[in-house]
Structure formats: structure tokens, C-alpha cells
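To start, the structure itself, in C-alpha cells.
One chain of protein is taken out of this complex; the other chains stay put.
As written, the chain order gives the labels A and B, with residue 1 at the start of each chain.
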Amino acid sequence: MTDLEYLKLTKTQKFVYGLKKFFVSIPRWFANLGKAIVNGIGGFFAFLGRDLKEIGTTFIQGDWKTKLSFLIMGFGSIARGQVLRGLLFLLFEVVFIFYMATSGVYWLGKLSTLGTVGPHEEYNETLDQYVMTYGDNSFKILLYGILTILFIIALIYTWRLNVKQNRIAEEILATGKKLKSGKDDLRSLVDDQFHKTLLALPLTGIIVFTALPILFMILVAFTNYDANHNGFSNALFTWVGMSNINQLVTWNNGSTNFSATFGEILTWTLIWAFFATFSNYFLGILVALMINKKGIRFKKLWRTILVMTIAIPQFISLLYVSKMFSNAGIVNGMLIDAGIIGFDGRIPFWDDPTLARVMVILINIWIGIPYLMLIATGILMNIPQDLYESAKIDGANTTQQFFKITMPYMLFVTGPYLLTSFIGNINNFNVIYLLTGGGPANQAFSTSGGSAGYTDLLITWLFKITTVDSNYKLAAVLGIAVFVVCAGISLIVYNVMPSMKNEEDFQ
Amino acid sequence: MATVKLTNVKKVYDNKVVAVHDFNLDIKDKEFIVFVGPSGCGKSTTLRMIAGLEEISGGTVEIDGEVVNDLQPKDRNIAMVFQNYALYPNLTVFENMAFPLRLKKNPKMSNDEIYERVTKAAEILGITEYLTRKPRALSGGQRQRVAIGRAMVRDSKVFLMDEPLSNLDAKLRNQMRAEIILLRQKIDTTFIYVTHDQTEAMTLGDRIVIMKDGYIQQVDTPQMVFDMPANLFVAGFIGAPQMNFFDAELKKKDGKYYVEVENGRFEVRGEKAKMLAEKNVGSQKITLGVRPEHMSITHEKREDSLRSRLEVNEMMGSELHLHMVTENGKKIIVRVPTLTMDDETKKHLSYGSELFVTFESKAMHFFDPETTNNLLI
Partner (left out) sequence: MSAKTEQHHMRMSTKNRLSNTVIYIILILMSLIWLIPFICIVLQSFRVESTGQVGYVIPKQWGLDNYVTLFTQTSFPKWYLNTLFIAVVVAVIQTVIVLCMSYTLSRLRFKGRKLLMNFMLVLGMFPGFLTMIVLYTVLKDLNMIMENAVPGLILVYVASSGMGYYVSKGFFDTIPRSLDEAARIDGATRLQVFYKIILPLSKPIVIYTALTAFMAPWGDFVFARYISNNNSAGMNVAVGLWSWLQRDTISQRYTLFCAGGVIVAIPVTLLFIALQKYYVEGVTGGAVKG
């Protein structure tokens, strides 16, 4: 269809056409994804091949300093006067060898089994009795095993760097120029290599405290690490392959198993995230419009009152509101005093599954509107006034202006925010946990995977599985599941919304 | 005060887009060079490579004989004026101009000397009274002066300007253009100036580098670029309104050259005929170019004229811009001075009236329709 033909279509036809186009594009999208993956892998091996070849030529064409550097890292650099660089390379090699010799090899050797000697009773001659003796520690084996592998990768990378350095140095010397001195190197850390200086600290933190633990937990999903196999004091844990994942994906109707619970909680999580995101979004914009309407006075007062909910820590406001609506709380008490309900007619705000779900969404609106009000106020101010002026001249009334100008503009600029906020709500621990603690309890859930309740989200369920049941393997599986859900939604949105694609567009 | 030499300079972006192809240029000491071309032609990229703001993908840039490819911008001893002025908003005008001086090491500059230099530059630029203000309290033109001042205070080898006037309104732009010419006489250093405006290029440059799609089209003095454009692109780019182009036939007969355009037949006389003969150009299809200001109109048909219909008559004061359509539907523009126009012609200048357009041999430019190159070069 040409553009001009498209323009002739009615609204419904356009919609149908758009929908068709979207669905047609899905297989193409997957095909592209597949192609990208294949290309990526191919590219990787091509790169590897090229790199190996280059290493070879470096060795063959290099002088003896270079050749020796293949064994003793940094030798070439030191011999050519770049002492600082060379020493760093050498230091890394020495530390690596020391680490591998003292413990690295040990951890690596045990990684495939996660330990063989569990806790057992052993005869102690001096005491003349059997005493509890602890053997391997699966947790540490896994953790240090990963560390060792990362260390090896780091060594290979550094070694490659060291080889490259030699080649570059030789090339520079061949043109008759001088090499950079240690002083130059240090100076470049505040100039053209400034990013390294700035990123060193933040990245170390992220790698050690986020990336590594997540990698660890992904691997835990393939073990039987739980309360009965804590890896040290009661029993070792070991690799179990896909069995945990299988628990999640095999749907076994009738009996209450893990996958059924997961299915229900996932459904509720998505429903919650949808309502929590969009109710806040639209109501927040509405409130912002009301406060900012011309002729409304005390704008600052209204705004400040609402903003209080952002300022006051959520655990105070949420816990308090939760108690307000409890059976013995103020709301029920006042309703009884007012004679609206009888003494045993207390409204079970937190005990009725549906009511509890509605309540968390409503109270989340109370928490969320102020944020959206602030954001929407900022954006509303940025909408060019001439758009409204020209719309007025074209004969649009207030409602039409809202739907034809305000909303499209808002949606366009807040598209990325909506996605972030949706993902944030999937992981909205505080609101659920502080309000209901996940309750009311669902009897159907109780036999499988912890004491999950009707308002539990994946994230609060994950918390309970970890803290109450110590069922780490399932927690790991759940964590991966949350990732898959979030990543899936983001990918779809990224591909549908044009405003998200280009980072530079917003600059 | 320095020479700048670019040898086979190339810029390839990560996404494999080539912004600048093999760029070769020798800039003499104290020369004023202008890079001109439409947006995306690579002129700014080239300038930024000279400045060190953009990595050089291939070739070498030399300043005063020294290859500067691997030098940081701060070590190249250059000054630059940006299109959006790039004044530091947190600093006063004085501190803005003093900024490069305060960063100077070995020898470190004394406070007195800095004061001396900044006030002197401010005086030249007429911004002394604003020295204590912050940039946001200045108008566009004043900001541009400060930006120039900041570049002036240091004795840099090369003075780079990246579209310095394009954020100013038309009147101010003309005024600043004149001031840059004056400035140039005062600071007497090597200038490289980037613009998309051909008027700026013509008025400022000792030599003009015309670029398109990352390729140099022509490097020459303003006069030569105007008189002898190397190809259709240059011919169309330099001069306003644009040169008129016709599909034409060049005929060589008895040692004489004729150009046949539509129903008109023009004999090529004088210098141009001699040049054609020297280049040994035979009969062939050509693209004929004639500048609007080199055309004239009559109201009676001649052999060497083109019958056209007037569509739009723009009164520019000293001259008229006549937008016309030839018999073959070709749109052309003719510039006619009002002062010398006779009354008879004036009568015929209404919408739809029929006129005849003619031009002399001197005004003709011959291009090869295939290669678009000037046949006389």
C-alpha cells in the first residue's frame, strides 16, 4: 500500500492495517534476532581467528623482547623502558600464579561436583569418640570456582593486552618515535583515559556486588541448594541440571505444584503492574492538569500536600495505612461507631482476597499520584503554547485539546518512563510487603513453594522463599523468571515504540 | 602562524559511514581558508579532525610540519570558535576569556599578563563593558565576540571557526562578517573557517574549499571558483540565485562553435571559443550553465534567444528576479538591473507575458553531462 492509499483509509481500517503490520513484523523480528545471533557468533569466531593470527605474527615478527613477553608478561615493556606498565603486567601474572597455586586449582577441581565430602562423624582418637566433622563447602566452591574462572578470563585478556603492547611498541619504535613513559601513562588517566579513572570504582562495585552474585544465583538455579542442602553443615548441594527449571515450566493440573503457583502469582503480578502503572499515570496527569489550570489558586499548597507522601518514608505511611484498614484499625472502628456496620460486620480489607487486591491498587494510587503529578507538571509546562493556540483557532475545544495535543505529547515523551515504571511495579516490593505482607494466605499455595498469598508478587514471593523457606534453588529460578518477564516486556516495547530507539534523539 | 597540511585524511565512523574521503590540502601560513558545502558534506568533520575533537581514521594532519594525529586538542596549540559560542555559563566574560590563559603551563602566566591580554582583546572586540557579566546576560552578537575573544587571547598557531555566524540574524551576520575581515588583519594568523553560506565563503576566503559528500570538489580563489567552476555542483553552489542549466548541443562547424538550446542557437565567440578550441572539444551533448545575472531579456525574437513565459517577478530594489519557464518547460531565473531597463520592457513584465532571454559567450559555462565536469578545465 502506498502512503497516499493509506491516507484514504477510515480510522478502523487504519487500525486494522496497523495491527496486521505489527503481527506480520513479529516473525521478521525473530528472524532478525536469529540472524543477529548467528552473525554475532560468526563474528566472534572470525574475530578469534583474526586475533590468533595476529598473535602468531606478533610472535614470529617480534624481537626477542617480544618473544620473551609471551612467557613473562610485561618483560618487553620493561625492557623498552615502559617500566610502570611492565611491572603492572608482571604483578598481575605473579598474583595469578600465586593464587592458582595456593587455592585456584583446588576450587576449580571441585567445581564440577561442588564437593564430595559432606559433613560426617569421624572418630577422634584424643577424645576417643565420634565427632561431627565438616568436609567441603559447596557454597564456597561455587563462589570461588566462579571467581577463579573469571580470574582466568582476566588473565587471558591481560596476556593478550601484553602481547598487543609489544607489537604497538615495536611499531612505534620502528617509525623512530619515542614510547610513552610511565608519567605519560599516569597523565593520560586524567585525560584521554579519564573514563577508566572514573569508572574504576563504580564498576568494581557493580561487578563484585551485583554481577557476580547474579551469576552465582543463575548457577544456583541448576543446583539443589536449599534448607536441606545448605552446602556445609547439613548436606552438600550439587548440580541437578534442569530439574528446577522443569518444575517451573511443567504444568500439572489438579495438584498444587510450583508451576501452578507460579502461574497464578505471575498473572497477578502482571495485573498489578498494569493497574498500578496506568492508574497512577492517568490520574496523576489529571491531578496535574487540575492544579495547573488557569485560575486555580494555592497551586503550591496543593502540590506540597501531595508531595508529602514522597517525602515521608514509605514504611511509615504504608505500615500505618495498612493498620488503619486492619480489622482492629481506625476505619473499621469508626464505621462501627458511626453505626454503619455492626460489631461483627468488620470489613475484611486484608482478609478478603479480592478486596485486598483492590486495596493495594487503591493505596498505591495514593502513593503514586504525587510522582506523576510532579512529572506531568514539568512536561505540561514544556508543551509549546502555540500548539494550543493554533488548535483553538482551528476550533478545538478543551477536551479535544486534551486528547489531540496534551495526551499524545505526554505519551511520546513519557514512553520510556512508562516502561521503567511498569518494570518497577513488577518489582514493587515495598507497597505489597508493607501493606499486606502478601496475604491473605492462599491455602492452595501453601504446599508449594512457601507461604505465598493472594497479593504476593513474584518479588515478595521470592523474598519469602528465601527468608522463610531458605529454598535458594527456587529463589534462583524465580529470579531468572522475573528477569525473563522484564526483559521480554522491554524488548517488545522497545520494538513497538519509536521514541525509545535512539538515545541521541533525546539529547 | 603556521602551515597546515592534510594528506589523505579520511574519516570513517563506527557504522562504516565514510564522512571524509582522501582529503588533501596545503594551507599556507597566514592564509584564510574556507570550507564550504551543504550540510553533511564533511566540512565540519574535517575541521574537527584538525582540532583533534574527532579521531582521524586515516592519513595525516600536520601543523607547522609536525604530525598532530595523536596529540590531544590542548597540545595542538589551536584556537576554535564554535557555532553555539560554547561559552562557559558559570564564568564571567573575563574569566571565559582568561580560561585558556590560566590553564597555560611552563611558563605559567602571571595574573597581570592575563589581565593585560584579556582587556586588550576585549577592547579590540568592543566588549570591555561586559567583562564582569555572565554569558547569559549577553546578546547573540556579544556572545560571539566573547567566543572570538577567548580564541584571540592565546597566540595559537591556527584559528578554527565552525559556522561562527550561523546562529546570528541576517543583519548581525553581515556586520560580524565585516568584523572578521578586520580581525583577520589584526591577528594575522592562519584561519580555517567552515560555513554552509557561499556568500561568507566568497567574501572571507583567500581560497575556498568546496566539498560535497566527503569529497573536495574544487579548491581555488573566490574569483576562480566563480568564473571557472570545476563541475556542475560547484557552479550551482556558488552564486545566488543559482546558475541556470540547460540540456544543450555543442556543434563545431568550420572552426566555429555553436550552442543549440531548445529553439535558440548561440555562436560561441571570443575567449570561450578559443578555450574550446585549445581543449579540442568536438561536437557533443553538453550541459550549458549561465548565471542569472549574465542573462538579459528582449521582447522580440532573435536567433540567439530563448522564448520564455514569465511566472514570478520579484522586485529586489536595484534589480528584478524574473522566474521564467522556457518552451521546453525549463525553469530559469534572470536577474535584471532596474536602472538600465527601458520602458518598453517594463510594460511586458506581468504574469504570463512572453519574453526572450539571451546571453553572451562570456557568460557560458560548458559541462560534460556525464561526468558533470567543466569542459574547459
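We adopt the following convention: a contact is a pair of C-beta atoms (placed from the backbone, for glycine too) under 8 Å apart; a residue touches a chain by one contact, two chains touch by 3 or more.
The model shown is predicted, which means the values in this text are computed figures rather than measured ones.
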| item | value |
| --- | --- |
| Selected from A:Gln61, A:Thr267 or A:Thr420 as touching the chain missing from the view | A:Thr420 |
| Options A:Val208, A:Ile340 or A:Met407, residue touching the unrepresented chain | A:Val208 |
| Options A:Val95, A:Leu319 or A:Met407, residue touching the unrepresented chain | A:Leu319 |
| From A:Trp29, A:Phe151 or A:Phe216, residue that would touch the chain that is not displayed | A:Phe216 |
| Among B:Ala2, B:Ala19, B:Ala51 or B:Val259, residue touching the chain not depicted | B:Ala51 |
| Footprint left on subunit A by the chain that the document does not show | 139, 143, 187, 190-192, 194-195, 197-199, 201-203, 205-206, 208-214, 216-217, 220, 287, 290-291, 293, 295-296, 302, 304-317, 319-321, 323-324, 326, 328-330, 332-334, 336-337, 366, 371, 374-375, 377-379, 382, 413-417, 419-420, 423, 427, 429-430, 433-434, 458-459, 462-463, 466-467, 472, 475-476, 479-480, 482-483, 486-487, 490, 500, 506-507 |
| In subunit B, positions touching the absent partner | 51-53, 72-74, 78-80, 82-84, 86-90, 99-100, 103-104, 150, 154 |
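Keep in mind that, in the parts below, only the chains that are shown with their structure count from here on.
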| item | value |
| --- | --- |
| Intercentroid distance (Cα basis), subunit B paired with subunit A, Å | 53 |
